[in-house]
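Data first, discussion second: the structure below is written as structure tokens.
Heads up, one of the protein chains got dropped from this complex, but the rest are sitting where they should.
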């Protein structure tokens, strides 16, 4: 039995008065072609960061095949009507730019950063990728083969295997249920399918351009209109999907990795989207539970017991659904011990109101790290994109700290009871079956899978 | 987070060498009429203690009505062919004797103690109760009315309401499922039914006489033969019962006591009988969990958190079945908190092998208190009756300590996993519904009952 | 008639600590107790329940024994332990395999020398005590009846009349200063007795007592408040609401003679005549014969161990179809019968045999068999603290066995008088009436 006392530091200086946090003004505009643009100035370095989002990702085209939007995004920067791949890459370097293109479940995006002095030519290139991608045959073929190797490789990573399984368990046949295509699915990709996705999704009405950096917003808005203004295209029709399963009761899903010298734990249950009114309180609850270094779970299974290096909990919000999850890579012989503590900390948050002191600490933490988004261009870009993509209120950034600080212990108790759904957590365990099966079975009826994702 | 360190006492003397524990020789005999007799000498005081057991209790006659054996036992000392009630009570006092008669689920018993100098006349009286009880009409009627008041009164005791509910949940329609008759059942008791029970059960072939105290065993055996030898009677036919339910998953049974200022928790699951080979290891596991003052549960929810005065766990062994249970009377606002800790300590014992130091402490405890049975006549009687009634090996007392000490951490881990069945614990909660319902529901689907035992 | 003779040796250390060793090698078990001459009768005014709360604190840590370690060291030696608070003494005791004797002595000496507790321990045990009160009193039918309900009705001196478990407000008000002051005042070697019983040699016990305890400094002899009651001149009445139970309940308490006065032995036997189980007159009359009552029991609480105003108390739960008045009238008839006719020679003989038999049982066990020699320990402790004469344990029986019928009738007439008694009714709450049960006197 641990005694209930915690030693406190003696003599630590109190905090000084807080400096006000002032988020920069945002300039929001809609170009003549329907393209939504949001700009914010940040002059810390002579650079700028931007993203061109399309509000369609892999989910929107999952009825064709998984990962299609991602493959489309991969190809977009490999050739345009004006340039071949090598020219593109050299030109980007010439502008001091970084650019990547990818797609998640709900969006596709071109992300870029470069020197302010070359803002216009970089935006020209972004526009070229968005409007004139050529999908060269050879590039498609190479990227398809490359992808084949990647989907093989990811099956050797415990973290991938765990999240693949959890997503399947939580979302079943819903597009969110498959995080990555199979080899066979990749092998069957067709260039024409990518082009179709490109035509449908990469349109100004479906897009959002975010720019943050060392520029004058009004000038930049003019540049944007000049570069993107003539682009045309409709919003694609929205898809709807059947509701995902909501598994009841704890179950264990053991993914057998022969010879694993550690076990990856990943537990999860359904939660909420970013738009849900409970989002902030769930965020605070999560940061108390396992979302911060100083959180209970980390202090327990890392600092107190040394079971793991990297325990963590989080709330993952997709556009239509969200889920709460807990992860830790633990020593093989403490799988059961770790799960016990993971559930205990959950149950305790559901049972005992947090003290006002602990609550204040967590509120400080959450509002402090939130405001750190101010300090860098890409931090700010990330905050702005969260607000814009999730259609959060305009004053979201400005009011966030206040909303965090308004929460009371009873709010957190109610939130933990609602979302840290201890009795219905789905438990994914990735490791060497012989070493961990007995332990894992203590927490629920087990199902077994191989690294290919097949039930065995 | 409590830090993991426990402060230790500094300077406490080590234990000296153990003195050998020598259990007294037992004299076992079977009288000519089949009565089994076990004698042990103990000369600490000029008294003796005895029990006359019958291997039939309420369960054996539960098909007639609940509590019938208990009512029979109550009547047995109220009148015989030779004496009326007042004579009996005065005669017992004249012999310096205490005597009680009662019946549990599996046995009926006359328990007695008195001065050695009056051993023979006390045994004569015991024999008279066993052979010549008269069941006087007026006595029957008074005891029936008395019992009616008792069964009403017990429904005002949280502890009774909790155990009544748990037994029903664990044993259903099996005779073990009803711990006490209803008012209507008591009202319907008939004198003839008691007499029938008496005729069937109170026979020498069904009986066991245990005597411990300040006497000479050979002399006492002769006295016994003289007093009991002429008694005749067959063993009753054994009954069999359908297997009880084995409820899966946690469920909550809330017994609503309006105005209760505290909540009685009682959790349980099926376990084993005394004859089961796992008995000793389960006993040790239990003493680590919540069966000793120094146990984890007591240190946690009493000494560390102050939720309760009297937390306790135990293994209850009936003849055909056994169950493990955990109880605590807790503050209304820490019902959920207490259940969280109760399950946590259970899960931890199921997940993490105990340290050898903690194991050694628990082994010392269990073998130490076991041997304390040597120090008093009634302690010794209780040990002997456990061995005899459960038909344990003759060397059970002598080998017990050694079997306790042979256990290893892995034995306890396996035992906890097998019997501290966290995921299938049935949770009885007795208290004021409005104050505790939300908390209780966190631990399972609830059913609600009133103090009469009716589902509401 | 076989008579039990307890071997013992006793001494007083230089610091005033009395020591009693009672060797008996029947089993390899030793019982160790420390009694302090302070009980809840004399806890500080405004601190009802403090003596008992303090008893809990004695397990919360001392100079070399952090919280939880006393319990751990005893349990892990194969032993059991507890403590209890009564009117005039507080005790701490453990029964262990005899190879742990020195460890136990060290533990008891460590906490006699110095407590080491903090606010968190105090808050924690305050919470534990509140749950103890709830489980034993507030959430139980007839909880605390009559031992908590009777004193405020029967007595006028706060020492005797207050709530011994403690009002929650008083418990909350107790702070570490109170704890330390109480310890400094009463927890002194010169206000205590150490008892070692069982598997120990007498000489060895004395030596070990010296080894572990003689370094503890004596303190100023405690000044005890005067618990004397003003003369009672009228029957006193109190009413308490019963929140859970459905039967009307009644308690009748008569003031007892002082302990070890001439009347004391006779009252003890008279108590047995009245309350001695199913053969006792009250049970026989009220339960078995008239069938008014469902329960009728009680008597003198801790007849050897009280040291201030005390009652012989009868507790009756009767059937709802009878009024309190009817039940009381039946009770009064039983008392009147004794006062008018005394008891027969035969009844007295029975009582004496039973008294002797019970006395032996007390010496051997007590506390349900898990704590061997608890009864002997208690008697030796009280005879030492109150009488400075532990040998009384071997001689005191005589006084009871010599009581005559006449003496019994005489003490009955002297003590069982209405103006020397108090009556508390605890009737079930009627539907619709307000709850909130507190003993109050009305006359």
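Annotations
The chains carry the letters A, B and C, assigned in the order they are written, with residues numbered from 1 in each.
Note that in this section contacts are C-beta pairs under 8 Å (C-beta built on N, C-alpha and C of every residue); 3 or more make two chains touch, one makes a residue touch a chain.
Bear in mind the structure is a predicted one, so any value in this text is a computation, not a measurement.
From the options A:273, A:364 or A:438, the residue with contact to the unseen chain in the full assembly is A:364. Contact with the undisplayed chain is limited, among A:50, A:67 or A:158, to A:158.
Considering A:102, A:376, A:390 or A:438, the position touching the chain not shown turns out to be A:376 (whole complex). Among the residues A:38, A:76, A:197 or A:260, only A:260 touches the chain that is left out of the figure. Take chain A: the residues that touch the chain left off the picture are 6-21, 42-47, 85-86, 89-90, 92-98, 113-118, 142, 145-146, 149-150, 152-153, 156-158, 214, 257, 259-262, 264, 292-294, 299, 302-310, 329-331, 360-362, 364-369, 371-379, 382.
Going forward, only the chains that are shown with their structure count from here on.
Distance from the centre of chain C peaks at A, each centre being the average of the chain's Cα atoms. With centres defined as mean CA coordinates, chain B is found 58 Å away from chain A. Centre to centre, using the average C-alpha position, chain A and chain C are separated by 68 Å. Separating the CA-averaged centres of chain B and chain C is a span of 27 Å. Among the residues of chain C, those touching two or more other chains are numbered 66-68, 124.
Multi-chain contact residues of chain B, defined as those touching 2 or more other chains: 6-7, 299, 303-305.
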